[in-house]
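There's a structure below that I have some questions on.
Missing here: one protein chain of the complex. Every other protein chain is in place.
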Amino acid sequence: MGEHLKKMKNIGYKDKYDPTKIKPYGDTINDGKIQVSFTLPMQNTPKATIAAKQLVLKMGLREPNIVLQKSLESEFTFFVVYGHLIHNVDITKIREEDSQLFKAMSMDEINEFISQNFNRKIVVVGATTGTDSHTMGIDAIMSMKGFHGHHGLERYEMLEAHNLGSQVLNEDFVRKSIDLKADVLLVSQTVTQKRIHVQNLTNLVELLEAEGIRDKVILICGGARITKELAKELGYDAGFGQNTVAEDVATFFIKEIRNRQKK
Amino acid sequence: MGEHLKKMKNIGYKDKYDPTKIKPYGDTINDGKIQVSFTLPMQNTPKATIAAKQLVLKMGLREPNIVLQKSLESEFTFFVVYGHLIHNVDITKIREEDSQLFKAMSMDEINEFISQNFNRKIVVVGATTGTDSHTMGIDAIMSMKGFHGHHGLERYEMLEAHNLGSQVLNEDFVRKSIDLKADVLLVSQTVTQKRIHVQNLTNLVELLEAEGIRDKVILICGGARITKELAKELGYDAGFGQNTVAEDVATFFIKEIRNRQKK
Amino acid sequence: MHNKLDLDRELVSKARLKAQNIANEMQEFINGYTTTTIERTICRLLGIDGVNKKGIPLPNVIVDNIDVKKGAAAYLGSIIHKTGLEPQEIAEKVGNGSINLRNISLVESKDIQNAILPLAELGAARIRTNREERETYLKTHGDKEGPLLYVIVATGNIYEDIIQADSAARKGADIIAVIRSTGQSLMDYVPYGATTQGFGGTYATQENFRLMRKALDEAGNDLGRYIRLCNYCSGLCMPEIAAMGALERLDVMLNDALYGILFRDINMQRTIIDQHFSRMINGYSGVIINTGEDNYIKTVDAVDQAFTVLTSQLMNEQFAILAGIPEEQMGIGHAFEMNPTVKNGFLYELAQAQLSREVFPNAPLKYMPPTRYMTGDVFMGCVQNALFNIVTKITDQKICLLGMLTEAIHTPFMSDRSIAIDIAQYIFNNMENISDEILFKPDGIINRQANTSLKKAYDLLSKIEQQGLFKTLEVGTFAGIRRPIDGGKGLDGVVKKGELYFNPFIGIFLKAKEGV
Partner (left out) sequence: MHNKLDLDRELVSKARLKAQNIANEMQEFINGYTTTTIERTICRLLGIDGVNKKGIPLPNVIVDNIDVKKGAAAYLGSIIHKTGLEPQEIAEKVGNGSINLRNISLVESKDIQNAILPLAELGAARIRTNREERETYLKTHGDKEGPLLYVIVATGNIYEDIIQADSAARKGADIIAVIRSTGQSLMDYVPYGATTQGFGGTYATQENFRLMRKALDEAGNDLGRYIRLCNYCSGLCMPEIAAMGALERLDVMLNDALYGILFRDINMQRTIIDQHFSRMINGYSGVIINTGEDNYIKTVDAVDQAFTVLTSQLMNEQFAILAGIPEEQMGIGHAFEMNPTVKNGFLYELAQAQLSREVFPNAPLKYMPPTRYMTGDVFMGCVQNALFNIVTKITDQKICLLGMLTEAIHTPFMSDRSIAIDIAQYIFNNMENISDEILFKPDGIINRQANTSLKKAYDLLSKIEQQGLFKTLEVGTFAGIRRPIDGGKGLDGVVKKGELYFNPFIGIFLKAKEGV
């Protein structure tokens, strides 16, 4: 592994591998091949074919090949299109810090770090909030058993972890966090349809600000469709998506607490 | 059918159905939802995630949701992304003639039309050319049996149809067409990899021009990945793609012969 | 035809008996109580509908203002006896404050009954009319033997849902389920009117039911098929929603107290009481109920915990029997939630699915598709769903919920549903007679897995029989979830029946049950 692309620079290709102009790959470097599927709200007629082509041209596909055009038995038509893309990306410009593989500490290292730096247990309070009743995500992070062979936070000696379960109203969550003197708040949101997670998550930040404790806690959200960017945008310190394990989160928040102390 | 979109204008949607701004549809009008998949020539790292996002942003996707990022066990990574598209199309601007459902005549009507207009049989010569040995396409159009219950051209009383088979060299095809005094040439091309069909089809036009008979015949190509646009571009009178039946082609060429006569 | 597993039939009978004892014990408890939603249901079935100025549903307005242990019927009956007003008129007056229920003195039992029973009969007659209408449709269009294709719509907007449902029906769907907005099951009232703002689903309201029913009837008439409509009872309003379903001719309703307890943290006493009355209504209205055992193995391991599914199915059967639901309406649930990396997982799944089929040979089983192990790999997702469809067909399941390739991503797009229907139709047709053609090796992996599950289910039922169902739920037997008997939502709506408590519909439904 790791050798083929380099070789590709030397074996007399018309098109060469160029990291400043990365394109999608079908079976030949820079062929730009890409697959797209979508539905248009129009009946399955030749007009729809034209509309679909116009649309994918706007996306930057060239020589679009409509391989499927199927009526959804209504005023809608489904398309599968292959084509090659004119766009490319310069991967040499992607900032190193953004792209660095986040290196999580192990459970032992985390406990050790807490002992040495804070001299007390860190209090973590977690919940699935609002009307969301998906507990498996927050359980994966917090419960003893954990996820994919990684223990959850409850198992960490130097953490005091409280999992409040699901369907927890933001108001109750804030009150309980104050009672427990939480250092870290963990919120799980799975249902994202019609942006309900954005409503829920935003509302929590507002409540914390109203209570004057937003700055006193590390506020973290997570869920299958949560991204770092979204979390930041909504005023969270971090956001974790699919396949997160407890170490990822814990490493983040202990370092963050330490950073804040330093300031 | 045909009523829902109209209704959508009236039931108090925030976003309304607007034929001048058609967008892809997931489950809500104008949600713009679209699915994309592609491979990038880079290892499966956080950098690849960023590259993939940058790429789909260029395509016009917003809130891209990378639902699958899978190593191809090499220096390549495969992505499946959902997102909503900013682009739209104005379907009121699609020209009527382009979009008209092409209305093919029936076999009887075609025979009738020929009898009345030309007073002789029309000679059609077809082949799969070059090294291509896919015969099923040209057979579907020409053989007695036809395709999907539509008889092929050999069955038409007022046509004299010759199917030369596959792997026919362009030179042989041209010679044979001259010998047979062809009115119409039908070329099938299935193998399109690395644009070999373009080479083959272009070469045929050149040969016909060299022989000075390009204007004397109706020249038509067909195949699964042949489009009307491509055919025109390559200098053909028409091109037919998937699910063509004999009537479609015959209707086209008899009308075309008639048109030319009139001029 | 359905005996491929060499099941120990005697053990099946013994297990059934245990389940019966468990249900009977619970029924004694149930008989002593009513709940706020049961009383609201009585109002609804007597014809009360609408909201007051504040938007509170009139059934709630009434029940919020009475002494629940006496029953809503006592109040309404008394007023009718005195005034001759219609229930709806009464409700409106209560709603606008011109009647104050707290000041009403109740009349004699006999007078209450005389005032109420004819109205109750009227309500019941409306339900029967719907039932007959369904039967007429089915007779006209004919019905389908094979797996019924069940898909969900979940846009949050009933009008958009209708578009989706119409498209699905025309593609071949046989049952359309309208998923509810997240959180509705925790609401102690039913929203009113047509709604367009749900999250991950659309509110269950009577008007939404009506709109969808109408759309499906139209599509069905175009297609010459009867398209069934499904919605969800489980939650804090089980019987009310069952009543709404009865009034708007729903055909299938999810109805399972255990689901509410385990997955919505609803108080167990509350919902087990509600379940009984809601199932009576479902039974009377010819609705196929669907139970929620599939949810267990969404959370715990599908091989290890397979026996808890069978255990719960057997109890649910008995609860259904006690509520007067005939076998043909028992859509007992199970699911294909096999970890795709398990060696021979497909064989284990075949075993479980066939086991359900042989233990409940006449029930229209509801079989759920893979959800838990679906990922963003939509291509692989199609194949996981295909394997599910194949098990459906080999084991001859009745109600087949179609899996969506985007299960791990979003509630279905219109195209997702269409892809699912195409796949299911391909498989069901291409394997038409497979269940008849394929036999399982005697004493093979499949047979052993099924018989082991049966044995373990019997053992667990014996244990539950001893400790009682409530206790079992307290210690956490299903889906690894524990619930305290006094915890969860809705306990405040549970009320011991007063001496003269009267529910006019029980008698009517029971008569039907006994075939009188």
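Side notes on the structure shown:
Letters A, B and C name the chains as they come in the text, with residue numbers starting at 1 for each one.
Just so it is clear, a contact is a pair of C-beta atoms (placed from the backbone, for glycine too) under 8 Å apart; a residue touches a chain by one contact, two chains touch by 3 or more.
Because the structure is predicted, anything quoted here is derived from the model rather than measured.
Within the set A:Gly26, A:Pro46, A:Gly165 or A:Gly241, the residue that contacts the chain not displayed is A:Gly26.
Across C:Asn96, C:Asn430 or C:Gln467, the single residue that touches the chain missing here is C:Asn430. In the full complex, subunit B makes contact with the omitted chain through residues 37-39, 70, 72-74, 76, 78, 130-133, 136, 165-167, 191-194, 196, 224-225, 242. Hidden from this view is one chain, which touches subunit A at 1, 4, 7-8, 11-13, 25-29, 33, 35, 65-68, 70, 80, 82. For subunit C, the residues touching the chain absent from view are 338, 340-347, 377-380, 382-384, 386-387, 390, 405, 419, 422-423, 426-427, 429-434, 436-441, 444-446.
We adopt the following convention: only the chains that are shown with their structure count from here on.
Of all chain pairs in this entry, the one linked by the most C-beta contacts is A-B.
Here the spacing of subunit B and subunit C, counted between their Cα centres, is 49 Å. Distance between subunit A and subunit C, defined via averaged C-alpha coordinates, is recorded as 35 Å. Counting only residues that touch two or more partner chains, subunit B has 1, 4, 25-26, 29, 33, 35, 65.
Multi-chain contact residues of subunit C (touching two or more other chains) are listed as 154, 163, 166, 170, 376, 408-411, 413-415.
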